[in-house]
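This is the structure I want to talk about, given as structure tokens.
Every protein chain of the complex appears in place save one, which is left out.
So, chain A:
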Amino acid sequence: MAARGPAGTRGGSTRFAQFKLVLLGESAVGKSSLVLRFVKDQFDDFRESTIGAAFLTQTISLDDNTTVKFEIWDTAGQERYKSLAPMYYRNANCAVVVYDITQASSLDKAKQWVKELQRQANENIIIALAGNKLDLVASHPDKRAIQTADAEAYAREAGLLFFETSAKTSENVRELFTSIAKKLPLDQAGPRNPRAGGRGGVELRSEAPGTNANGGPCGC
């Protein structure tokens, strides 16, 4: 299925919405680990770098009758992939920008991503800032390089959701994605049956990047 933009449904008493989410951040901060924890509830101590980008989906229930499906682009953090990033965030409804709380430079990189998103991405994009590797400072508090208060202040100023997370212990991982889901405009699209697919009144694929290809995307 092609990716969809925000699509809400209210079939009887249930609502179903689907959103595109992109993960950005410096390499080795734990983007893939966060996703893997969220999607498969797994963690691997020795993860190799992501090559290119990975596409995953996960559905969560906000309450008894609200279901949100995330289509997640987990991007590689290396510099050489930077020029591909717009392809992944162009139609995103939400983004998680990740840094490593034990690496001071990774927050700077995260700030650059936030700036780029605010300038280039969808203007209604919801951005969450995630300071990952909370487990490392739990055992060795001196490893912390970025104070929670500093990052929080920055997040408030830039209008971002903020969490410190640990993909390893899964602390705050679900909370992070749930709070994003809650902030997303569930009612934006009109009521529809989730199973209606393309037969409903709304063309679901209108925002799929695949169909944009011919229309001349940014030529970066």
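Operating definition for what follows: a residue touches a chain if its C-beta (ideal position, glycine included) is under 8 Å from a C-beta of that chain, and two chains touch if they have at least 3 such contacts; residues count from 1.
In this text, contacts and distances are computed from a predicted model.
Chemist: Name the absent chain as its UniProt record does, using one of the following: "Transcription factor Pcc1", "Vacuolar fusion protein MON1", "Ribosomal protein S7 domain-containing protein" or "Ribonuclease H2 subunit B".
Modeler: Missing chain, per its UniProt entry: "Vacuolar fusion protein MON1".
Chemist: Touching the hidden chain in the complete assembly: which of A:22, A:36 or A:173 does that?
Modeler: A:36
Chemist: If the hidden chain were put back, which residues of chain A would touch it?
Modeler: 1-3, 27, 32, 36, 39-40, 42, 44, 47-57, 72, 74, 76, 78-81, 84, 87, 208-213, 217
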